[in-house]
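A single protein chain has been removed from this complex, and every other one stays in its place.
Our next item is chain A:
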Amino acid sequence: MTAAERREKVAAARAAAAARERRRRQLIIGSVVAAVLVLIGVIGFAVQNSREESKPVVLPASATGPDNAIVVGKADAPVTLDFYEDFQCPACGSLERTTGSTISDLIDSGDIKINYHIMSFLGDESKRAANASAAAANEGKFKEFHDALFVDQPEEHTGGYQTDTLIQKGASVGLTSDAFVSAVRDGKYDGYVAKVDEDASRSGVTSTPTVLVDGKQLSADQLTPDGLRAAVSAAAKD
């Protein structure tokens, strides 16, 4: 073997050793990074979980429906509707504008009772409004307050439904008690609001407004005065 060949061989062996070393180091770095990624995921879960530390659930007086929905209407009404609404949702606003009076008529005539599940997934405005509506429910004026909120619904995500606005809205339908005002200010029903939203989401409600008539979901084109009346009378015959 010539000197040059030996040098080549030594160099090749050295290169192979360096490659092995590099590979080993990369494997270690890669494993550490992968482990850290998993750890970050676990820490993230723990952090968010602790942030979700829920407020105490205080049930308002008329929250006697399924999933603590607020019940409006006569207890012996033959047909039961479930309404899933968010006070900020524009489609809920338009439903209330077009069909609100029909809904009120059907309640007043004793044909239906409604379980209101007030959702609050569109932001803090929704949560404030939902808390205030629970406070109104506790005083027996949920429907009045609910209708008043939809009368001049603020544009979505524009910081509407401020505490003072909600208190004024309450006053306009006769909610002036200290209990109502302080519940609105202190977010007394925040825990309840979060629970209702969570329950609605769990039960598979994927959009608002969602309206069930005796447990059957209405399609979007049934959400009209005629569509609703037809669905209610069909359900009453069953």
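As a working rule, contacts are C-beta pairs under 8 Å (C-beta built on N, C-alpha and C of every residue); 3 or more make two chains touch, one makes a residue touch a chain; residues count from 1.
Simple rule for what comes next: contacts and distances are computed from a predicted model.
A chain of this complex does not appear here, and its UniProt-recorded name among "Spermidine/putrescine transport system ATP-binding protein", "Methionine biosynthesis protein MetW", "Carbohydrate ABC transporter membrane protein 1, CUT1 family" or "DoxX family protein" is "DoxX family protein". Contact with the chain that does not appear here is found for just one residue of A:77, A:92 or A:166, A:92. Per the touch definition above, the residue from A:115, A:138 or A:208 contacting the chain not shown is A:208.
The missing chain lies against chain A, touching residues 7, 15, 18-19, 22-23, 25-27, 29-30, 33-34, 36-37, 40-45, 47-49, 51-52, 86, 89-92, 94, 121, 194, 197, 201-202, 204-209, 220.
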